[in-house]
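This is the structure I want to talk about, given as structure tokens.
Partial complex: the chains shown occupy the same locations as in the complete assembly.
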Amino acid sequence: MENINVVLLAGGDSSRLWPLGDKNLITFVGKPLIYHTVAKLSRWGFKKFIIITNKDNRHTIEKWMSVFSSIDVTFVDQINRKGMAGAVLSVKDIVAGKPILVIGPSDVYEDILFLKFQKMAKKEYQADGIISGITMETYFPGGYLEILKDEVKGLREKPSPKKLPSNIVTFVFDYFKDSTLLIQKIEKIKEDNDDVYEQAIDGMVKDGLRLKFLHYNGFWGYLKYPWHVLNLSAYFLNQLENKTSNNVQISESAVITGKVYLDSNVRILENAKIIGPSYIGKGTVIGNNVLVRESEIGESCVVGNGTEIARSHIGNNCWFHTNYVGDSVISDNVSMGSGTVLANFRLDEGIINSKIRNEKIQTDKVKLGAVIGDNVRIGVNSSIMPGVKVGKYSLIGAGVVLNKDLEDKKYCLLSKQEYVIRDNLQKTFSSTRKRERNSLKFL
Amino acid sequence: MENINVVLLAGGDSSRLWPLGDKNLITFVGKPLIYHTVAKLSRWGFKKFIIITNKDNRHTIEKWMSVFSSIDVTFVDQINRKGMAGAVLSVKDIVAGKPILVIGPSDVYEDILFLKFQKMAKKEYQADGIISGITMETYFPGGYLEILKDEVKGLREKPSPKKLPSNIVTFVFDYFKDSTLLIQKIEKIKEDNDDVYEQAIDGMVKDGLRLKFLHYNGFWGYLKYPWHVLNLSAYFLNQLENKTSNNVQISESAVITGKVYLDSNVRILENAKIIGPSYIGKGTVIGNNVLVRESEIGESCVVGNGTEIARSHIGNNCWFHTNYVGDSVISDNVSMGSGTVLANFRLDEGIINSKIRNEKIQTDKVKLGAVIGDNVRIGVNSSIMPGVKVGKYSLIGAGVVLNKDLEDKKYCLLSKQEYVIRDNLQKTFSSTRKRERNSLKFL
């Protein structure tokens, strides 16, 4: 594997993930996604990495890559054409004539993918490349492969659900023995569409080049829409081992069950309960009577008294206080007032919808809460409806029932609640409460 | 007692109990009311039962009666005229010439009633029957007895509160030595009013028949209005003994005080507290930090984290989540979102009213929550006002403050909350929270 150039496509925009930020930098169990990807590839034996970044994420990615001592990483800003094709063109000179493995760094796979790849790469030394694909039970808006025996015979991007060439969808884990074959093909395509990369592969096989098919059947985690963060989160949580780091304080009455990773300086107060798999980041405080179930919570958070967080992905520096947060994705530096609830279940128990770029998308989820961007503040006793997304730096007032997305940098508040104020003529109060108090049964 | 035909009037409609269903089938401590009634009568030594049913409840009642092995039960659908008179006419042929004891199966009495009845039935073998009555301190919309010494001299249905013949109200526990005497009298009355049964008794004594008066002074539980379920529930809970059934799991930090009946497969999680008398049905989960006080909860419920249920009657398959449920009656398959509250106390601490068939009724209660029918779903952070009733298969959206009854099969939601959305010009946040966090005192 050592001579293969791993080309990581991290330069794209993540606008479909709004209000979340760059998909490569979304943190899972304490580290950004691209870190996990490179760590795994490094463990698999790859040594040479070329990461195509953009001006916004390059600095952060460089910082995280500096953690790895045994690999060689080159950073290239995506300057050419758009999409994956543009990303590949950006590294043209560096990889000219060399073998490349093109990878989308926000995808997550299991080791079985590498074992299959390794075996094929050794055996199929005569083929021109290897294209990976996975069987999808239901329609997926991606590239579908046409396959004959174990060779790819075509690739069609987002075909009509009625005219699928197969039920095999390509995810980007594509090996080319000589990068120049791919790059020349890309350069011949003049349009500047999103699917030039797929067209190029389709053109390569139509030209008679031999691309072998790698049939993967393990877990495939991807970040097409923001709620997919929950799928990846569940995957990473399941990889965790129990760990109690340095200087963790756990009250005697707290309960921890299942696999729970407690990072350094975590404090868990009286009667809190954490059900694994869960991850609690550095310095986070899990308050009294808090219930955390199968969730990851970032560092320096305060999860205050009586809050419940279930199956959610919480960033750093977040504050909660008597909240219910179910099946939600919450970014950094978010706080909620007491009594605010992120609803995660429709009254009619149907599949939850969400809008992406003004299009109503049916998520695959019956339980889904909110997706909340960085630096959001929510007042007390507010309710956010399932599937609603809240933009970065927005504020939501007390008592609001938010049932649609809120853009970045907005302030949403009850304009004027229609209440009446009239005289209260009753000036004395009956002794009911005293009677009630005396009859309280052990309270 | 063995030769007396107990005639149970279970064929009437229960529309005044809306949104609850058939009064005979309302479940108390795990079994329907009619089961409790027959069990008690059977224990008292009665052997022959004739149950007048209707097409909706017959099947279920038959099923429950099959549990009893030592009694003989005949089922008759109420086909004739309406009311109790119609019910009695339905069994005319079966009981012709025989002694009958007419009983409303949704009434609940204590054993002292039977002891008195048994004594009188032996002693008064020459009388034509025994009519039971109870002293009422305040006006009750029922049949009032005119009594001379120990004999009934008249019966007037719902007399004006100003012209009561006595303060003795009849409840239906009436013995007739020969059913034909009653039935002939009923048949002579041509109108088809609700009070034909009472008219017939009044006619019998006016004709010179001797009906002895049984003066009962124990507990009388009845189901005239839906909130009366709470009175019966309290009665049945008080009869319970402590019991922990098979396969019950109780966390070490849970607290159980008073008489609490835990049915099989109940699970009680950390720091839950149950104050007796309470009943928890099969397979129900009492979650973390839940407080149950003097309540009965049906089977397969999930009482989630931080919920409090006080003095309430909860059906099967209900879900709660950080709710407060006080003095409420909740049917089967109801769920509530986090933060929803059933208010049970007026701000002015007055008697709580409720509408029955469009008439405002003053309940006898200062504390009364909601009455909720089957299959209701309530969203998060909603508030239901005291005495409000919610119809079957209805949905209530998030944040609603419901202050009047909602019919069956309705969806009530905030049409559009009047909120404004404006730009949030503040782009950075002060370090207030960091300062606050550092100054937190043990949290």
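By written order: A and B. Residues from 1 in each chain.
Assume contacts are C-beta pairs under 8 Å (C-beta built on N, C-alpha and C of every residue); 3 or more make two chains touch, one makes a residue touch a chain.
In this text, all values refer to a predicted model and were calculated from it rather than measured experimentally.
**Q** Wait, 2 copies are placed, so what's the full copy count for the complex?
**A** Total copies of the sequence across the whole complex: 3.
In this text, only the chains that are shown with their structure count from here on.
**Q** Averaged over CA atoms, how far is the centre of subunit A from the centre of subunit B? Could you give it in whole Å?
**A** Roughly 51 Å, centre to centre.
**Q** Mind listing the subunit B positions that touch subunit A in their complex?
**A** Touching subunit A from subunit B are residues 253, 257-258, 270-271, 275, 288-289, 293-294, 305-306, 321-322, 337-339, 348-350, 366-367, 377-381, 395-399, 411, 414, 417-427, 429, 433, 437, 440, 443.
**Q** Given the complex with subunit B, which residues does subunit A contribute to the contact?
**A** 253, 255, 267, 269, 271, 273, 285, 287-289, 291, 300, 302, 304-306, 308, 317, 319, 324, 326, 333, 335, 339, 341, 343, 345, 347-348, 375, 381-383, 385, 393-395, 397, 399-401, 406, 409-418, 426, 429-430, 432-433, 436, 441-443
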